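Heads up, one of the protein chains got dropped from this complex, but the rest are sitting where they should.
So that you can tell them apart, the chains are marked A, B, C and D in the order they are listed, and the count of residues begins at 1 in each.
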Amino acid sequence: MTNQRTIITISLANVVFASLPFFLNTYWVDVLNSIGIYSILALSLNLIVGHAGLFNLGHAAFYAIGAYTAAILNTGYGIPILALLPACGFTAGVFAVLIARPIIHLRGDYLCIVTIGVGEIVRIALINDVFGVTGGANGIFGIARPSLFGFSVRSPQHFFYYIWTFAGITVCLFHLLENSRFGRALNYLREDEVAAEGSGVDTAHYKLAAFVVGAVWAGMAGNIYASKMTIISPESFTFWESVLMFAIVILGGSGSIPGMLLGAFLIVGLPELFREFANARMLVFGAAMIAMMIFRTQGILPAKQRRYSLPESSGEESGTG
Amino acid sequence: MSLLSLKRLTKNFGGLTAVNNVSFDVEPGAIVGLIGPNGAGKTTVFNLITGIYAPDQGEILFAGKSLVRLRTHRIIAMGIARTFQTIRLFQNLTVLENVLAGCHCQMKGGVVASLLHTPLQRREERKAIVGAMSILSFVGLHREAQQVAKNLSYGNQRLLEIARALATRPKLLILDEPAGGMNEQETGRLVTLIRKMRDQGITILLIEHDMSLVMKVCEQIVVLEYGSKIAEGPPEAIKQDPRVIEAYLGTDSDW
Amino acid sequence: MEQFFLQLTNGLAVGGIYALIALGYTMVYGVLKLINFAHSDLFTLGAYLGLTLLTSMALTDRLGPFWGTVLLAFMVMLLIAIVGALLDRVAYRPLRQSPRLSAVVSALGASIFLQNTVMLVYGARFQVYPQGILPSTAIRVMGLDIPMVRLIVLCTSTLMMLALFFFIQKTKTGTAIRAAAIDQGAARLMGIDVNRVILMVFLVGPALGGVAGLLVGLYYGQINFTMGWGYGLKAFTAAILGGIGNIPGAMVGGILLGVIEAMGAAYLSIAWKDAIAFCVLILILIFRPTGLLGERVAEKV
Amino acid sequence: MALLEIAGLHVRYGNIEVLHGIDLRVGEGEIVSVLGANGAGKSTTLLSISGLVKASAGSIHLGETPIHKLPAHAIVKQGIAQVPEGRRVFGTLTVEENLSLGAFVRDEKGEVRQTLGWIYELFPILAERRRQLAGTLSGGEQQMLAIGRALMSRPRVLLLDEPSLGLAPLLVKAIFQTLKEINGKGVTMVLVEQNARAALKLAHRGYVMELGRIVLEDSSSALMENPEVQAAYLGGEKGR
Partner (left out) sequence: DPVKIGLMGPMTGSWASEGQEMKQVLDLLCEELNAKGGLMGQKVAVVSEDDGGDPRTASLAAQRLATQGIAAVIGTYGSAVTEATQNIYNEAKIIQVANGSTAIRLTEKGLKYFFRTCPRDDEQAKVAAATIEKLGVKKLAILHDNSTYAKGLAEEAKGLLAGKKGLEIVFFDALTPKEQDYTAILTKMKAAGPDFVFFTGYYGEGGLLLKQKRQMNWNVPFMGGDATNNPDLVKIAGKEAAAGFYFLSPPLPKDLPTQEAKAFLAAFTKKYGNPPNSIYPVLAGDGFRVITHAIAETKSTDPEKLAKYLKTELKEFPGLTGKISFNDKGDRIGEVYKVYKVNAEGQFILEP
């Protein structure tokens, strides 16, 4: 059966991937870590941009909120960083509710600029040491490494398994989420809002929900980032970060989970491969971005139609009741 | 009690009164036609009923409850479904998914249930798909279930809109020019379908310019002109009504 | 009070530049529904090309500051227009039939590419315009010294905007541009050559951006290869504030944004200046979801 | 000599071919109607005449000129106007702006104004709404606008894709009457209609399409007598 085949292929791929740290040097492992974090971010943004069709170019704000929540609570109150994972998601989610609620009715590009604006406001607030807890431009340092049952995640190799386990869980959960009532509802409002509302879908609710779920995951990614770097500063949460995440979603193929992973490999990995070009590496990267978009206009791995296994007796006509 | 009743409904757009003091009732189980010249305000009436516009004045009661200022999806959940004058499908989704949109308000699974695919959620999902497929067979689109909606022909797209509306389990179905762009044969099939839906207990309110269809299926007809109701009655009476003939039907008695 | 008027003229001048750049965003957006992120780098390129032409051809020495600058402006417009059209040909045209956001990513790539091209060609250091091309005097209005340059910047940008406005509203090509902006297929059925319209848009929009770059160079005297991002973001904000796709909107949005920023800096906090501007933007959009002069909404259900 | 001649036209969307070799001739001053079920390819045929979709094989000639290679805007200049399916009025422009766009290929201002006056006579409601945004017009009003807009270019050949769609019965009659008059002034027409009876009444000849092929071609009166056509397009019983 094809289904079994895919399962076998996927498991094999996972085993190969999991053994990578034994073959790669630390640098490449760390590149993979970076890719992992961006995969998580892209998966979360994919819900908002890819599925709900909401044009969000300020995702770094949620990422930042998560990272700063982790940093502040960890350095200030000594709460273990791993225990803060849900808290980071929670604060980012709450922030998303507060922000998204009034702006959710904006359409397309108006929403886009507002999200950019929110991203910038957050960054400026961090720089200006809002509430006196963000450390201003210096950021916050001395963030603890995660530790589980006395085992401390320290080296890039450790982080590889930590990050990619989280990414794997995210993939599984989001796969389920996509193939459910919730995922479909997001698609409806992406396709035609009036028709969605006219079919009984509470569009405002789902837009907000997309933002919240996306923000929660970005917040948790922020926690992971903070614990990996042990120092965070506003420089890590600029508009450029949002742009990168956005580019991953579109380039990978919006709405497609494998697309997000591949997109993260390309957007984060290519600049590393292009290190050979020294000063011209970003130039080459820019050109590559255009080229990839042109060759795969729908994204590299565009989303596939959902397939449903249909009930047997769908042939004969029956009632509506 | 009437299923739907409009009371002195008025809607202005800038200086234009698109709907002017219109009242009429729809009885349960009836097939009611809403006709009138172009720009008479028929679609606007539908948009008022489904909450896309809010009326400037007047009251809309559905099964005794007021619909005024409710959000559209709430109104749908109360048991009113509609189709659109210009087709509004989810073009890039499959036919089945389009119908599942209609099932949406029958289902409960939220974010967490969706994330975890709880057994409850799975059962619900299963049920929705079965339901959606039976509705598709009902309108005759079950073979296209896994096709992308935009690949359907125009007539089938219209049917799909109806299927999506049916999936919300409406008590009242309102159709805005369902036969637009259909030929005689297809229109004939639509007539059968409309009757079949009524036999399932669904009340129907429709706008149509195809008089052969209207006169064939409607039991009651409301005529609008310049936003105001100018006549109401059974087809025979409407056909004879001089005002309607002058404003809308024309003298030629082809139908 | 003195502070108020100084800040006002200051805001107006900056706003004029934002508006000029915003026009390029809005025009391209109007027709292609594309946010041309590379526009900000065309602006930067305009500033750099202007500098090259200025120093290599000594136009202002030969023709005097006024005519020299005018000629210079035309040359910059021409060059940037060509680059704009090339950009469209290479990065956007292959994406005409694909989802809207794909072109946005291509635009981001183009932006990175252009920015780094400028860096590699001209170096990463600041470049400095020769001094004294624009008069450095101030004129006295009601007891206030208002620098001439500000007036010049404001007048130039206003003039260009008005010219564009009449072009779009009153000429046949302008009508064609507006029609193509709504429905390209239908526009072609009217006999409009849509490809020409798009070419037109990619000539005019970047040309205005290029001139804005030149103005910035002349006005501030200092340019660098990353300056596009900041201006671009502000100009894009301005375009949205006024209602994207709407030409008078871009002008109003630009000027307003300039003034809001100046006032925010003067009376609230300099460090929070941009945050204040974005807050005002968000507030405005909450109450006017399609911007100040937003597109006339005409979606009928 | 046919004014408009389509020979062996193949059209594909992506990798699906929807027209498999269409041959169609329209004489000068003729009204030809095209019938066919949904999805038969009628609209596609009209769009390829206007150059909005490109033929993968075959040719289209207007008189002596091969137009299948021309871009859409050049075809309009040749005198072919279309009332497209789904109206496609410019929603955020006013009624009058829409109409003047219809005359985009014409240069003489005075004559254009005259045509505009004529359109307003034909459709007085458009005159009433001349400053309203086209997108807020009712469905039928938009249809009138689309027809008026096509007429603004004073075409030699007018392609109509379901012009009666969504129009009130009185208006359908009026529009068919108008089309007849315009035809009387020498305008050649291709008419795609679901209202087959009205279409055949107006047209001189007709074609029937099925699944991307022409399956029948005859004079209108002959088609109306044809039992297959009667069953499929005219309704078994007495239709409209």
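Basically, a residue touches a chain if its C-beta (ideal position, glycine included) is under 8 Å from a C-beta of that chain, and two chains touch if they have at least 3 such contacts.
This structure is a prediction, so every number in the text was calculated from the model and none was measured.
Peer 1: Considering all chains of the complex, which shown ones does the missing chain contact?
Peer 2: Across all of the complex, the chain we cannot see touches A, C.
Peer 1: Of C:168, C:200 or C:265, which residue touches the hidden chain?
Peer 2: The missing chain is touched by C:265.
Peer 1: Which of A:79, A:231 or A:310 sits in contact with the chain that's absent?
Peer 2: Residue touching the absent chain, from the options given: A:231.
Peer 1: Tell me which of C:39, C:178 or C:273 is the one touching the absent chain.
Peer 2: Only one listed residue reaches the unshown chain, and that is C:273.
Peer 1: Which chain C residues would touch the chain omitted from the figure, given the whole complex?
Peer 2: So the residues of chain C touching the unseen chain are 3, 6-7, 10-11, 13-14, 116, 119, 123-126, 128, 131, 136, 138, 145, 147, 149, 216, 219-222, 224-227, 229-230, 261-262, 265-266, 269-271, 273-274.
Peer 1: Against the chain that's been left off, what residues of chain A make contact? List them.
Peer 2: 25-27, 29-31, 34, 127-128, 136-139, 141, 155-156, 229-233, 235-236, 240, 271-272, 275, 278-279, 281-282
Assume only the chains that are shown with their structure count from here on.
Peer 1: Suppose each chain is reduced to the average of its Cα coordinates; what separation in Å results between chain B and chain D?
Peer 2: Distance between chain centres, rounded to whole Å: 29 Å.
Peer 1: Just the number, please: Cα centre separation of chain A and chain B in whole Å.
Peer 2: That pair's centroid distance is 40 Å.
Peer 1: Please work out the Cα centroid separation of chain A and chain C, and write it as a whole number of Å.
Peer 2: Here the centre of chain C sits 33 Å away from the centre of chain A.
Peer 1: For chain B, what residues touch not just one other chain but two or more?
Peer 2: Expected reply: 43, 52, 84.
Peer 1: Show the residues in chain A shared as contacts by 2 or more other chains, in ascending order.
Peer 2: 194 - these are the residues of chain A that touch more than one other chain.
Peer 1: Inside the complex, what are the residues of chain D that reach chain C?
Peer 2: For this pair, the touching residues of chain D are 50-52, 71-74, 76-77, 81-82, 84, 88-93, 97, 100-102, 104-105, 133-137, 149-150, 153.
Peer 1: Provide the residue numbers of chain A that touch chain B in the complex, in ascending order.
Peer 2: Where chain A meets chain B, its residues are 173, 176-177, 180-185, 187-188, 191-192, 194-204, 209, 213, 305-308, 310-311, 314-321.
Peer 1: Under the stated contact criterion, what part of chain B meets chain A in this complex?
Peer 2: Listed in rising order, the residues of chain B that touch chain A are 50, 52, 71-73, 76-77, 81-82, 84, 88-94, 96-97, 100-102, 104-105, 107, 109-111, 113-117, 121, 124-125, 128-130, 133-138, 140, 142, 145-146, 148, 164-169, 197, 200, 202.
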